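After this line comes chain A, so read on.
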Amino acid sequence: MTEVTFPSMSTGGCGTGVVATWFVTEGEAVHTDQLIAEVAMDKVDAEVLAPADGTISLEVAEGGEAAEGSVIALIQ
Partner candidate 1 sequence: MVGGIQVTPQQTNQQMPQQATPDTAQDQARDVAQQPAGSQLLETGRRELLRTMILIRTFEEAILRDYHADKSPAFDIGAGLIPGEMHLSAGQEPVAAGVCAHLTSDDAVTATHRPHHLAIAHGMDLRRLAAEIFGRETGLGHGRGGHMHLFDPDTHFSCSGIIAEGYPPALGQAFAFRTRGSDAVAVAVTGEGAANQGGFHESLNLAALWHLPVVFVVEDNDWGISVPRSASTSVASNAARGAGYGIPAVRVEDNAVEDIHRAAGEAVARARAGGGPSLIEVHTLRLWGHFEGDAQAYRSDLEGVPGHDPIPTYESHLVDQGVLGESDLEVMHASAHERVEDAIGFARSSPTPDPADALKYVFSEGERR
Partner candidate 2 sequence: MTTASHETAQRTTEPTRAPLPVEPDPGTRRLSTAKAMVEAIAQQMRSNEEVFVLGEDVGAYGGIFSSTTGLLDEFGPDRVRDTPISETAFIGLATGAAVEGMRPIVELMFVDFFGVCMDQIYNHMAKIHFESGGNVTVPMVLTTATGGGYSDGAQHSQCLWGTFAHLPGMKVVVPATPYDAKGLMTAAVRCDDPVVYMFHKGVMGLPWMAKNPRSVGPVPEEEYEVPIGKAKVVREGTDLTIVTVSLSLHHSLDVAEKLAGEGIDAEVIDLRTIVPLDREAIAASVSKTKRLLVVDEDYQSFGLSGEVIASVVEREPTALTAVERVCTPDVPIPYAHDLEYAVLPTRDRIEAAVRRLAGAK
């Protein structure tokens, strides 16, 4: 099981952002480095790439908030 976390986007590392876009759906097969999400915090956007191969489950709804470092998806 691999955790996909909200990337570090601030100097303090404890901000809160939004999962703006999911590019994959619940249960989809993903591969390493595949674009899976775009997140936003303080008007800066960042892409999230899959850290591993496997089946993804989404832990945050599109448009939902998430803290830096928190788990936004799991890959099995």
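On the choice of candidates, all candidates are chains of the complex that A comes from, given by their letters.
Here, a residue touches a chain if its C-beta (ideal position, glycine included) is under 8 Å from a C-beta of that chain, and two chains touch if they have at least 3 such contacts; residues count from 1.
Because the structure is a prediction, the values reported are computed rather than measured.
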Determine, using the touch definition above, which of 1 or 2 touches chain A in the complex.
2
Residues of chain A defined as touching candidate 2 within the complex:
18, 20-24, 28, 34-35, 38-40, 43, 45
